[in-house]
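Left out: one protein chain. Kept in place: all the others.
Let's turn to chain A:
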Amino acid sequence: MTLFAASLAGVALLVGLAWALGFRGSPRLADEGEARALADTALYGFRADAVTLDPDRGGATLTGDGRRVRIDAMGDRWVVREA
């Protein structure tokens, strides 16, 4: 139990260090082109007909060949999924 508590403290320490060092960004999409490229790569080939960037550019919705795709931030990375 003490070992578990010590390990939990170790986890908190390292997470805190990562936070303190500034590893806490949230990405922004530069433009529609970046959103298209992200979806194309992540879905191994996806041609978007229309791209709607979120107002804060922290995500996007894409449509193309009958599919609807969401790009969302996941920490400092993007996650691309068919919605």
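Operating definition for what follows: a residue touches a chain if its C-beta (ideal position, glycine included) is under 8 Å from a C-beta of that chain, and two chains touch if they have at least 3 such contacts; residues count from 1.
One rule holds for everything that comes next: contacts and distances are computed from a predicted model.
Per UniProt, the protein behind the absent chain is "Sterol desaturase family protein"; the candidates were "Threonine/serine exporter", "Sugar ABC transporter ATP-binding protein", "Sterol desaturase family protein" or "Electron transfer flavoprotein subunit alpha/FixB family protein". Here the missing chain is touched by one residue of A:8, A:30 or A:50, and it is A:8. Interface residues of chain A with the unshown chain, by the touch rule above, are 4, 7-8, 10-11, 13-15, 17-19, 21-25, 41-42, 44-45, 72, 74-77, 79-81.
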